[in-house]
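Worksheet for the structure shown next.
Excluded from the complex is one protein chain; the other protein chains are retained at their positions.
Moving on, here comes subunit A:
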Amino acid sequence: MQQTYTTRRGSSSNTFARNRNTVRHTKRSLGSISQIVIVSMLTLVFGLIYVAEGTKATSFDYEISSVESEITEMNAKKDDLAVEKARLNSVATAKNSTVAAAMEDATVTGYAAD
C-alpha cells in the first residue's frame, strides 16, 4: 500500500510522493553547432591576430630594408662627394686652375729670426 505524507506547510493536492526527487536535474549544454561556431570564431580571431602581427613584422622589415637602402644610397653619395672633393683638392687640379695660372712665381725671401 502506498503511504502518503503531508508536508508541514500543509496539505495540498500537490503532495510529494515518497522516494521521489523533488528537483529534476537536466544536463544543459551548448549545441554542437554553437560549439563549431565558437571554435571557428576563436580560430578566426587568433588567426587574424597572428596574420596581423606577422604582417606588422613584415612591414617593419620592409621599412628597415627601405632605410638600409637609403643609408647605402647616402653612403654612395658621400663617397661621390669625397671623391669630388679629393679631385678638386688634387695638386694637378690646383696647378692647372685659373687662379694658379694668374699667380707669380714664389721666391724665398728669408727666414724670421728665432
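Heads up, the rule we're going with is that a contact is a pair of C-beta atoms (placed from the backbone, for glycine too) under 8 Å apart; a residue touches a chain by one contact, two chains touch by 3 or more; residues count from 1.
Keep in mind that, in the parts below, contacts and distances are computed from a predicted model.
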Chain left out of the displayed complex - its UniProt protein name, from "Peptide ABC transporter permease", "4Fe-4S dicluster domain-containing protein", "Penicillin-binding protein PbpB" or "NADH-quinone oxidoreductase subunit K": "Penicillin-binding protein PbpB"
Candidate in contact with the missing chain, chosen from A:L42, A:A57 or A:I71: A:A57
Missing-partner contacts on subunit A, residue numbers: 54, 57-58, 60-62, 64-65, 76-77, 79-80, 82-83, 86-87, 89-92, 108, 111, 113-114
